[in-house]
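Read through the structure below, which is laid out as structure tokens, and then see the notes.
Entry: subunit A
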Amino acid sequence: MSYLRDVGALARKDLLLELRARDTLPAMLLFVAAIFVVFHFTLPAKPSRLETSGLLWVAILFTALLGLGRAFVPEREQRTMDGLVLAPCDRSAIWLAKSLATLAFLAAAEVVALPLYALFFHRVSGATVLAVVLADLGICAVGTFLGAMAVVTRARDLLLPLLFLPLAIPIVVGAVGASVGPPVVASPGKYLAFLGLYDLLFGVICWASFEYVVSE
Partner candidate 1 sequence: MSAAAATIRPVGRTSRIPLPALAAASLVLVTGALALVFFVAPNDANQGFSQRIFYFHVSIAITAYACFAGAAWKAFLHLWKREPRADLESYVCVHQGLIFGTLVLLTGSIWAKISWGHWWLWSEDQLVLFLVLFLFYCAYFMLRFSLEPGPQRANLSAVYALFGIVLVPVSFAAIRLAKNLIHPVVFTLHGPNFGGWILVTYCVAQVAMLVLAYTLYRLELGGKRLDQRVRDLKEVLV
Partner candidate 2 sequence: MTTAEKYVTAAYCVVFAVVLVYVLILALKLQRLEHEVEKLAGRTSAPDGEGEPSREPAPVG
């Protein structure tokens, strides 16, 4: 139980920081709106559901990258990462808390993004919402983990997209497959199952190996 208390305390800290600073979330909201407008000008007239589903997920992925790039910035700027690592809690709690906080920001951005997508392009199905939930879990778990790795390097912001995108390809495939609907994909079941499997597999790996990322 103390593990969950630690996770809760750390996640609350990040959420409070963001509520006071208000820099990451507004940027993510504006970014996702702007990217939809850009897509309108890059797509042909009357785009198919497959085309727009793909672009919805590109928008979500890059909005998430924006948020993930900011995830460890407070720890880096205030040099509090060492303090966190020395705290008497499991190191994986740091990763889990940060993932949950990032998940909250991404979910908030999607609360705006999905209605906008429905307004500009096509309506959003139940399978799409479920895919969003599952994909967000994977994106935040893996993205936070890689963000912690990238933040200690010289390249930092340059490195996170390079580390993250190859690992995000399976998420994109599962998410697009679940969102696109008939006639291209008869049933989204196997794509949603694949997303769930990805989340489980990489979630466990991230949880088990975060210790090695922050310690020497």
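By our rule, a contact is a pair of C-beta atoms (placed from the backbone, for glycine too) under 8 Å apart; a residue touches a chain by one contact, two chains touch by 3 or more; residues count from 1.
On the choice of candidates, all candidates are chains of the complex that A comes from, given by their letters.
Every value quoted in this text rests on a predicted model; they were computed, and no experiment measured them.
The candidate from 1 or 2 that touches subunit A somewhere in this complex is 1. Remark: subunit A residues 50, 149-150, 152-155, 159, 162-163, 165-167, 169-170, 173-174, 176-177, 180, 184-185, 190-191, 194, 198, 201-202, 205, 209, 212-213, 215-216 touch candidate 1 in the complex.
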